[in-house]
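Below are the structure tokens for one structure; questions will follow.
What follows is chain A.
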Amino acid sequence: MPVMSTNLIKNFFSGPATRPYPVVKREPFPRARVRLVYDPDKCTYCGICANICPAAAITMEEDRENLRISRHYDSFACISCGRCAELCPQAALLMAVRTHEPSDAKVVEHSTSR
Partner candidate 1 sequence: MARVTFPFGPQHPVLPEAIQLQLTCEDERVVEVLPVIGYMHRGIEKAAEANLFPNNIFLCERICGICSFIHALCYCELMEGMMDVEVPPRAKHLRVVWSELSRIHSHMLWLGLLADSFGFESLFMQCWRAREIILDTLEMTTGQRVIQSSCVIGGVRRDINEDQEPDVRRKMDAFRKEINAIYPVFAKDYTVKSRTVGKGILPKEQAWSLGTVGPTLRGSGWDYDARTLGYAVYDDLGFEPIVEDGCDSYARMMVRLHEVVQSLELVIQALDRMPKGDLAVTVKTFPEGEGLIRVEQPRGELVEYARGNGTAYLERLKIRTPTFSNIPALLVMLPGCELADVPVITMSIDPCIACTER
Partner candidate 2 sequence: MQQVRVDRGADAFISPGALLKEVELLASEGVRFTTMVCLDVDQEFEIIYLFQRLTLDMVRIRVRISKDEELPSISSILLDAVLMENEIKEFFGVRITNLAIDFQCRMLLSAKSPQTPLLKVRPQSQSLGGGE
């Protein structure tokens, strides 16, 4: 305890270290990798992201009758590795810095090719 006391006194006068999170929101670092943003207009449904996804969060489904491909993205399975955004040839996927908000139900995003 005696050795620690100098630290304690210093900490007492150095002001709080706490980030008052919900009140003051700290800007994440510009290269942070948190959330996957998808642009359905740019997507060509090539399926590279679905093949490479290590968590199987992106899946592609082929509807042979109507010649359509639908893409499903489960953000509750996404591990934010950013591999898909790196490999997307159309830059339809981006990693954004905004933190995910909590939710009370699992929702899967769908989109279908025209």
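Here is how the candidates were picked: all candidates are chains of the complex that A comes from, given by their letters.
One rule holds in what follows: a residue touches a chain if its C-beta (ideal position, glycine included) is under 8 Å from a C-beta of that chain, and two chains touch if they have at least 3 such contacts; residues count from 1.
Given the structure is predicted, the values throughout are model-derived calculations rather than measurements.
Asks: Pick from 1 or 2: which one touches chain A in this complex?
Replies: Answer for chain A: candidate 1.
Asks: Can you list the residues on chain A that touch candidate 1 in the complex?
Replies: Chain A residues touching candidate 1: 1-4, 7-8, 10-11, 17, 28-29, 31-33, 51-52, 54-55, 79-83, 86, 95.
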